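With one protein chain withheld, the remaining protein chains of the complex are depicted in position.
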Amino acid sequence: MGAIQIIAEIKWNNRDPVYIQVIRYFKTRIASGSLEAGQEIPSRRELAAMLKINPNTAQRAYKEMEEQGLIHTERNLPSRITTDRDVLAGVREELIQSALADFLDSIRPMDIPLEELLELVKRQYRGKGGAGHD
Amino acid sequence: MIEVMEVTKKYGRKKVLDSLSFTAEKGEITCLIGVNGTGKTTTLKAIAGLVPVSKGKILIDGEPYNKHIYEKLAFIPDAPIMLPRMKIKDVILFMRDFYPDWNALRAKDLFHFFKLNENDRIGDLSKGNMAKVNLLLGLSLDVDYVLMDEPFSGIDIFSREQIADVFASGLVENRGVLITTHEINDIEHLLDKAVLLGDGKVLRKFYTEDIRSSEGKSVVDIMREVYRQ
């Protein structure tokens, strides 16, 4: 088979299109590096079985990712993650920005000064053993 | 495509189905939703040629009822319909004997997947195992359309998961699947289309992903709106 196994117990949010959630899941794994550039991914049908979703949903997700340039499918070969560095970087960027936006939206009503906020973030980050940055 | 066109069914003076219209496409999972008694089961039975309708038409791939529909569709009922004294292996032999498009290999795969015992008698099976047998019988026929009546009702969670796995697998790919249920909590994400019934009428029908995209609502949300009156 060659492709990696994508087995996840995703809790589906029934208010957002499922195919969007599948794409988001792929993007998360790309951003975190667990899905690498050029890596082979399961077929639509295999993905549906692995994630336990409707095969049509898998189909739609792949179509959309294809259009967004996240994956490439040549002829009858299995689909692969793009090797385009810009696209991959863009995904990471997109997810980070989106998470930041959500975070700031939820923290804004608390009216914390930026310095204090950054300090709290640092502590929380370190405490949770984050991936070594700062 | 299964086309239900302005179908009305009366029992005596009571209208169980009232000018019902909807379609179920091949390659999609369509779900009839409604509380018990709204005619979901009657609709499936009418499509399966088991119950004649008072008015309206039902077409399977453009054709009205004839004996060939049982080469095109399989109906998996909520209740057991094989003889209670038959063993599972007898049932499989029966199906193989009478149905030219019986897929023995798939039957074997499903038999092992569901971990059934061929010497169990139908009458002795638990509700969960009975549901699995019914599913095995229906899915081992090489038909284009599979109708399932309440495939998840009254069975334990592990059996439910096994059945849900069947929906996600290649077994239902390229087939039109029409199911009925009154609770969709665990399976909403699997559906392509939802048809909400009330008092034998279609109250709303839509593609689930479209509603999520355009209105940000789940099927359960729509159900709350529609059934509140």
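As written, the chains take the letters A and B, and residue 1 is the first residue of each chain.
Simple rule for what comes next: contacts are C-beta pairs under 8 Å (C-beta built on N, C-alpha and C of every residue); 3 or more make two chains touch, one makes a residue touch a chain.
By our rule, contacts and distances are computed from a predicted model.
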item	value
Among "ATP synthase subunit c", "Cell division protein FtsX", "ABC-2 family transporter protein" or "ABC-2 type transport system permease protein", the UniProt name of the subunit that does not appear here	"ABC-2 family transporter protein"
Displayed partners of the chain not shown (whole complex)	B
Touch with the omitted chain, as defined above, among B:Val7, B:Met82 or B:Leu110	B:Met82
Candidates B:Glu3, B:Glu25, B:Glu71 or B:Glu183 - the one touching the absent chain	B:Glu71
Positions on chain B where the hidden chain makes contact	45, 48-52, 67-68, 70-71, 74-75, 77, 79-84, 94, 97-100, 122-123
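To be clear about the criterion, only the chains that are shown with their structure count from here on.
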item	value
Chain centre separation (chain A, chain B; CA means) in Å	35
Complex contacts: residues of chain A adjacent to chain B	12, 14-20, 45, 48-49, 51-57, 60
For the chain B and chain A complex, residues of the former touching the latter	27-29, 164-165, 167-170, 172-173, 188-192, 209, 212-213, 216-221
